[in-house]
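Every protein chain but one is kept in place in this view of the complex.
Here the chain labels run A, B and C in written order, and each chain numbers its own residues starting at 1.
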Amino acid sequence: MIIHHPILGPRDAQEFVYLGDASLIDRPDGMTAGVEAFHDYLYNRTNPAGEHQELWYHEQGDRSWLVVTRNTVTHEITKVELARDVARARGRTK
Amino acid sequence: MSQSHRINGGQIDRSKTLHFTFDGLPYQGHPGDTLASALLANGVRLMGRSFKYHRPRGPISSGSEEPNALVELRTDGRQEPNTRATVAELYDGLTANSQNRWPSLRFDAMGINDKLSTFFAAGFYYKTFMWPKSFWEKLYEPIIRRAAGLGSVTREEDPDGYDKGFLHCDLLVIGAGPAGLMAALTAGRAGKRVILADEDFRMGGRLNAETFAVGDSQGADWAAATVAELSSLPNVRLMTRTTVVGAFDHGIYSAVERVSDHLPTPAAGKPRQILWRIYSAKAILAGGATERPIAFENNDRPGIMMAGSLRAYANRWGVKVGERIAVFTNNDDGIRTAQDLKAKGVDVVAVIDSREGGDLLPGIRHLQGAEVIDTSGKLGLTSITIRQANGRSESIAVDALGVSGGWNPNVNIHSHHRSRPVYDAAIAAFVPGKDGPPGLLVAGAAAGQMSTHAALRTGRDAAIAALDLTTGPDLPQAEDAPVRITPLWHVAYGKGRAWIDQQNDVTVKDVKLAKQENFTSVEHLKRYTTLGMATDQGKTGNVIGLAVMAELTGRSIPETGTTIYRPPYTPVAMGTLAGRSRGREFKPFRLTPSHHWAKEQGAIFVEVGNWLRTQWVPKAGETEWRQSVDREVLATRKSVGICDVTTLGKIDIQGTDAGAFLDKVYANTFSTLAVGKCRYGLMLREDGIVFDDGTTARMGEHEYVMTTTTANAVTVFRHLEFCRQVLWPEMDVQLISTTEAWAQFSVAGPNARNLLAKVVDQDISDTAFPYMGAGNITVGGLRARLFRISFSGELAYEIAVPTRYGDALLREMLAKGAEYDPIVYGTEALGVMRIEKGHVAGGELNGQSTALNMGLGKMVSKKKDSIGMVLSQREGLTDETGYRLVGVKPVDPQAKLTAGSHFLEKGAGPVAANDGGWLTSKVYSPHLGCDIALGYLKAGDKKIGQRMRIVNLLAGLDTEVEIISPHMFDPEGERLRG
Amino acid sequence: MASLMAMTALGRRDPATVTHGPLTISERTDVALASVAARKGRMANLSASARAAGLHLPGPATHSQGTPYSAFWVAPEMWFVEAPFASHELIADMLKAALGDAASITEQTDAWVAFDVAAPDLAPLLERLCNVDFPAVPQGHATRTVIEHLGVYLIKHGPGTARIYGPRSSAESLLHAVETAAHALW
Partner (left out) sequence: MRYSGFRVIAEALTGHKGWKPVWRDPTPQADYDYIIIGGGGHGLATAYYLAKEFGQARIAVLEKGYLGGGNVGRNTTIIRSNYLLDGNEPFYEFSLKLWEGLEQDFNYNAMVSQRGIINLIHTDAQRDAATRRGNAMIMHGADARLLSREDVRQMYPWLNFDNARFPIKGALMQPRGGTVRHDAVAWGYARGADQRGVDLIQNCEVTGMRIENGRIKGVETTRGFIGAKKVGVAVAGSSSKVMAHAGMRLPIESHVLQAFVSEGLKPLINGVMTFGAGHFYVSQSDKGGLVFGGDIDGYNSYAQRGNLPVIEDVAEGGMALMPAIGRVRLLRSWGGIMDMSMDGSPIIDKTHVEGLYFNGGWCYGGFKATPASGWAFAHLLAKDEPHKTATAYRFNRFLKGRMIDEKGQGAQPNLH
């Protein structure tokens, strides 16, 4: 597969390490959320057959974490963003 | 009998003669020959035996689709089983042997299977061999396994090298027949970067096998001229002997280049084959078509082959397959064979045309509405029996029969993303369907465009479309004959066996039986009868099989559908796929800064991931590894020992939020750590299980240096980047690995400080550099770092210098500290000392254990949010009776312990219900004079001081042990603070 | 500076030079390296101080040649800076002094082994080694890639000259990989 890195352009997916669903961005706050919230965050997945937002890490590259929107049936990639930007947009800070 | 069947013409170099042997007999051929063409030129038709019935077989094709003519090529370590004689290029000295026969190809004792074939119907083995139960493994299966298989494998290492590479282009053209050449020419002249790959050693595709003209010249000459023009273009890369074997996601194709297979052996240093990964957003599949046979009784004898191949052997290789030849066809292409052969002066005795009506061929006995219904000839065809339209049968003596059942477009590559081909009734074949690999177009016969003109036109047009060009070259004149075919899949007449899959011996009867037993899905048909599962993957047989099933079930051919086309297009050598990653080069080595010193000393090394670490350093006279390790431990505890710990991961963490960041990623607190101090840190995964541990030092207000375990250096770094970029993107934190930048040595033992004082420039007294101190120092003016940390329980430091000085630092410490008799210790002694101290490492950091399990539960701060803090509190992880880390020593000091042994209470049987846990790590402690171990024991913290047993049922060991604190040596820690 | 004798990544006193056919592989021990990463929100400050120090911090996938400092982009707001080792062995300290607290700076000199490879045309060699379209990328292209399982930086200085930074501990394996590819070609 080829991932169109937002900074570096097309790069072979072999350079990346896959983590999983981009919902892993939405980590609850450990001081306020309890086991149930963390359980849902860490373990349950929508796992769609179709468009899927997912986290890839450019380990053999610029070490950026990316959010890749990819179809899990066709493997077509329609969007690639820096995960940091996505995380900020979702309100994550410090 | 030298080249008795050679006729005029062809693209072989008759000025040179090549010598080769088949089954030990010598033959001759010419450059340009394949093994099959050369054998046929020598009158040899019998080249193999079938898989199940061991029927005598000759080639049915002249290409990579060949199911029958499989040989063991070359000898010794280079022996290649199942090599298709039809594509093996002849070279001088070639040695080939037939396979899957005993004692010889002509007299194969397993031929008895053919006589008993009625007992070996499809799937018979599913219905028997079940009694008595034990006989399957003991009797039936061993017989079957010995009989099965095709060629044999050498046990020697393949002496040849393989290579890999990456190529990039604007357009990949797969196949260099008329369509591919035209596509490449169109793109090449437009200045695009083009790769044209063809599996053959000569480009031109079918043009090399045909006699008709393209433009003003013979097709083969036009091809040669076009290749010459392409090779003059710097933007075009021509790759002969290169088969594109797979289409993967996003325009990545795999291709195998056979660099040296046409040579006796590869030149020194040169690879046998290269696996190319070709990156091309656009590609054109111009892979042509494969002729398919018609199933009729005994249609598998040597001498019966595809009509187009019969023609190819005559036109391209100057070989007549027989003296008296007939053709059996359901389409016009078969007619072409008869005409070409006649023109070559070969005796064409009949054309058996299953179609009714139309013009009769002049000068040839052309029987319309006729069928071949049987053949004879024990080791090769001697005659055919035909049935004419009027029902009359007749036997005709022939020694070669060309069969044409029509042509199947080679849709395989286009179907590698599971696109299903669609049936085109006009050509009675499947053509590429929709949803093929994005960017892949199809042209020529692969697209069902069967005439030369159509191939040229669609090749050009595909290139124009793929690259958004406006024009292309003018098309040369070429034949544009329509496909005229009346489908005939199998001859209904006759009660004998009519082969569909020749290699696996699947006949029309087997398809009928599958239907009778309700295995009617094509997938069931394939799996039940093994149709299409042979080395040719059904390239010639599959479509016939499914057509027969369609006929039997009354479904249409499109409704019946095809099975799935999977990579590779043709089989690929494992060596090619592995490339250079084999033997010692399987993975790169990582060498420590002290590697060369250790090698000088005759050290023993151990693989730790890709690192080679010193395991121990034997001294003269030491014959057992324990002698060396015991000495290293005792010497360290007595005076001072040095160990290379460079392999531990080091991560530089800087930024104004570095401390806050560490508080998030570590279970314990780091923001409060004073500058110039270090602290042991415990890192959890989000699921609350311990991920990693190490010491992290605060080198400045906003600057920390983290250490990780050797094993987790990469994954911890990745995790930190995740936390930094994704979870807390606004933190001011920067990370960089410095693992290899610093050579780091542990210096441990009562004289550690004394030794170091002789090499460092600063005061490192206990006051100036207290326990858990950290800081930048110098060594003879050289920048260095010092950490006062201990993994051994001794007064210990870790000292680091830039890696290039690591070797010298070690030698300097040994020399300047000579009065303290320093030794260098390896990972074994390191393990002994850490286990004596109860420090967790690999065996305990197993990804299944919590801080609580390790006796470190208090380190998980609940006053702050950190990764894993919340989920570490789940009930299953906080169970009072869960595993706790304990120390273990045998009651009898002579008794031996084994890591991996399990705990049992005294008197308890060795069953799971009594399983108390296991020993995670074990060493011999020279201080305690016995084996000691760490272990995870259920409620172990409450069992300190008790006696239990540990058992190793694999070795029959059952040992009484005492459960002790994991801190087995200097539990008060007086030595390390000394 | 130090009384300790340096050893090269290949375990020798002096840098190695290997030739095969048209190819020359030269180990470079005379390059000091440091990473420079902008502190959060301080890129403007960093750019200014870098400019003042004669250091040009190039855009993504690019190497910028300079004296004494050259630099190439390695990650968002992060660069590796090169300088002559003889004059800049303390490159991290020197950069810290020049760039102040707008950047996090870490010595990287000995984390890497540097090989300069030179041949009339490097494309045939590099296509056997890594997934970089070497003929197509411009001079000054700097990228991370993988050679025989090793993560490296590849910098194109011209069609026939490039530098490879590989992990120092695997210097021997990296050299072996390049040599083997060369022997397969020439």
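Operating definition for what follows: a residue touches a chain if its C-beta (ideal position, glycine included) is under 8 Å from a C-beta of that chain, and two chains touch if they have at least 3 such contacts.
This structure is a prediction, so every number in the text was calculated from the model and none was measured.
Considering the complete complex, the chain that is not shown touches A, B.
Within the set B:Met574, B:Ala674, B:Ala815 or B:Val891, the residue that contacts the chain not displayed is B:Met574.
When you scan B:Glu80, B:Asp114 or B:Glu836 for touch with the missing chain, the hit is B:Glu80.
Contact with the undisplayed chain is limited, among B:Glu137, B:Asp216 or B:Asp468, to B:Glu137. When the full complex is taken into account, the listed residue touching the unshown chain is B:Phe519, out of B:Tyr423, B:Phe519, B:Trp616 or B:Phe791. Although one chain is hidden here, its contacts on chain A can still be listed: residues 1, 13-14, 18-21, 35-36, 39, 42-49, 52, 54, 70, 72-75. For chain B, the residues touching the chain absent from view are 51, 77-82, 100, 118-119, 121, 124-131, 133, 136-137, 141, 144-146, 148-158, 160, 162, 164, 246, 248-249, 252, 254, 275, 277, 416-418, 509, 513, 516-519, 521, 523-524, 527-528, 530, 533-535, 537, 564, 566-568, 571-579, 581-587, 606-607, 685-689, 691, 842-843, 846-848, 871, 874-878, 898-902, 910-912, 914-915, 918-922, 951-955.
Here is the rule we use: only the chains that are shown with their structure count from here on.
With centres set at the average Cα position, the gap from chain B to chain C is 32 Å. Annotation for chain B: residues 279, 657, 730-731 touch two or more other chains. Taken residue by residue, chain A touches two or more other chains at 12, 59, 63-64, 82, whereas all remaining positions touch fewer. Considering their complex, residues 60-61, 73-76, 131, 143-146, 151 of chain C touch chain A. Of all residues in chain C, those touching chain B in their complex are 1-9, 11, 29, 35, 37-41, 78, 90, 104-112, 127-133, 136, 148-150, 167-174, 176-177, 180-181, 183-184. Remark: chain A residues 1-2, 12, 17, 19, 24-25, 27-31, 33-35, 38-39, 42, 55, 57, 59, 63-65, 74-77, 82-84, 87-88, 92-94 touch chain B in the complex.
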